[in-house]
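Note sheet for the following structure.
The complex appears here without one of its protein chains, the remainder shown in place.
All chains are identified by letter, namely A, B and C, in their written order; residue positions are counted from 1 within each chain.
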Amino acid sequence: MARLVGGLGTSHVPSIGAALEKGLRDTPEWKPFFDGYLPARQWIREHQPDVAVVVFNDHFNAMFLDRVPTFAVGCAAEYLPVDEGWGPRAIPPFEGASHFAWHLTDTLVENHFDPEIIQEIKVDHGLQVPMELFWGKPSDAWPVKVVPIFVNVLQYPIPLPDRLYALGKVLGQAIESYDSDEKFVVLGTGGLSHQLQGARAGFVNPPADRQFLKDIAEDPDELAGWSRQRYIETFGGEGAELIMWLVMRGALNRDVLVKHQHYFVPASMTGAGMIVLENA
Amino acid sequence: MARLVGGLGTSHVPSIGAALEKGLRDTPEWKPFFDGYLPARQWIREHQPDVAVVVFNDHFNAMFLDRVPTFAVGCAAEYLPVDEGWGPRAIPPFEGASHFAWHLTDTLVENHFDPEIIQEIKVDHGLQVPMELFWGKPSDAWPVKVVPIFVNVLQYPIPLPDRLYALGKVLGQAIESYDSDEKFVVLGTGGLSHQLQGARAGFVNPPADRQFLKDIAEDPDELAGWSRQRYIETFGGEGAELIMWLVMRGALNRDVLVKHQHYFVPASMTGAGMIVLENA
Amino acid sequence: MGGPFTEPDRIPDTPLLDRERQLGGYRINKMAMGLVDPANREAFKADERAYLDRFGLNDEEKTAVLTRDWREMVRLGGNLFFILKISAVDPIRITEIGAHQAGMDHETFLRDRLGKKV
Partner (left out) sequence: MGGPFTEPDRIPDTPLLDRERQLGGYRINKMAMGLVDPANREAFKADERAYLDRFGLNDEEKTAVLTRDWREMVRLGGNLFFILKISAVDPIRITEIGAHQAGMDHETFLRDRLGKKV
């Protein structure tokens, strides 16, 4: 059976990709941020995962308001980077783990989840940036296949935090029941605290961010029990997307080891966090 | 609070709309079929529902395989008839009950359902035909607002029958908790037995259809417990869409009165059934 | 092979349950979906081969469509609700499509499968 070797959490701020493109990696502004990912990249090199399940949200680049799924599973063979307004970024396409994605979809439906089933879509910075942070930008092909899970965190009603935690548990079961030798990681992306719109724009909450990085490891049931409003109050209107980390956390066991973590503020307008978890 | 005055079940075969358009209503082939709906139309005239929640499936006319939601709630202000290949049919647009649809979406998400939220889409015969059968084709505007619920019954994995029954129960709660004087009906559409593709094409099962019309009233828990495979075996590959009636049934109380029912076979290639239920 | 729906012949002759076949039909279904657009219907009528090429159909798929071999289109993963859109451009009764798939002549199909008095 397939094996879940770890859960990774990370911000997915678009400016991160832009900074890399502009050659700003080693500027005083960005170096501490990127250096924080070095241990995680070493961890990836050691574990060589075959498949990354990436939980993220499309930021109205590949999907419009006409049809917003609460969550969706990508079953495609390939995902091209989407044009977010500046032309598609010059990175290789992502190969899909299509066969597992169908198994996941089957498992979800059998467990009373209601995914949208995706067979053709492009992916935005929400998936691209985490892949670049953990794997680095490859010259020709990504060394890992992806299964995108799209979550609606922008069009209210967004899902309850505990629903996403439960989704993660079924994802974990689907990996464990998958007949394959492949090694899996699950990426929870988004956040941490930020607010981009309204008079409260620019809100960040570093103490809450640091507490979240602790609680996501030690006390996920507590975080899963929070209301959506509490996420918004604590982490900002857009920071509430942090609930997507609960899918990653739900896929892991109750007890985990924190292998690496990092916090940096602000990356653009966002409190930026990273964590690497393994089952204890 | 709003009130659910009844649940209606009906087939939604496209040939029914075509027969009406070609003026075949009173031919020997079709007259017995259409006459079967006369008591139901009388029931509609007596109860004058304000809102019809129509549970149906798009037959790959407004949606493609690129993105198939397990189920979706229409929150739009209006739904135009879609072009299924012959040009859009000459019927008035359907006015949406947008405010209730958002309340339903909120209620579903709060109850751990994962709807796709739709704000812009066209509707095919799956919604059109039931509306014409129960209300008749109006000259200028439909006398009732609609909330379409789209269910995936074509791209496997389709939802479990008991998931749809549970969806119906939450739909019932959403109606009962809706602050309004409006009268609601819920329409379950599709089926009964038919198979359109494969060597088993033309399969119909009238005894099973008649039993279904009895059990959907008296023993819905039994029907909700069936596997998807059993629906396919019993009602045919496309007849399995009958599971959508379980949403309508779930919205009603455990005990119901059968006010009217009718069965006719074959309408085109389908066992065609109709039922009108009220809470006992 | 994951999932309960990849088992072959769990329910005989129901292509919907065959996942490999369903996935294999993506191109043919996308081509047929295109026919809900009037401009594409005109293109299909004007030069069917060119229209099929536009959607990247392979030779097997093109032959099935060009010869209106409904059984073959379904065997190649065409879903009936897509390929029915061909019948909007080039009319044929759905019962004839059914009879073709069942391997019967139309009258026998109506009588033996649908129970019609013919």
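In this text, a residue touches a chain if its C-beta (ideal position, glycine included) is under 8 Å from a C-beta of that chain, and two chains touch if they have at least 3 such contacts.
These numbers come from a predicted model, not from an experiment.
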| item | value |
| --- | --- |
| Touch with the omitted chain, as defined above, among A:V51, A:V82 or A:A97 | A:V82 |
| Sole contact to the chain not displayed, among A:P69, A:G188 or A:G237 | A:G237 |
| Touching the absent chain when the full complex is considered, from A:V204, A:A217, A:M244 or A:I275 | A:V204 |
| For subunit A, residues in touch with the removed chain | 15, 59-61, 64-65, 82-87, 154-157, 195-204, 206, 229, 232-233, 236-238, 265-266, 268-269 |
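Definition applied: only the chains that are shown with their structure count from here on.
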| item | value |
| --- | --- |
| Taking each chain's C-alpha mean as its centre, the one farthest from subunit C | A |
| Separation of subunit B from subunit C, taking each centre as the mean of its C-alpha atoms, in whole Å | 25 |
| Mean-CA-position distance for subunit C and subunit A (Å) | 39 |
| Centroid distance [mean C-alpha coordinates] between subunit B and subunit A, Å | 38 |
| Per-residue overlap in subunit A, given as positions that touch at least 2 other chains | 106, 119 |
| Touching two or more other chains - residue numbers and ranges from subunit C | 3-5, 19, 26 |
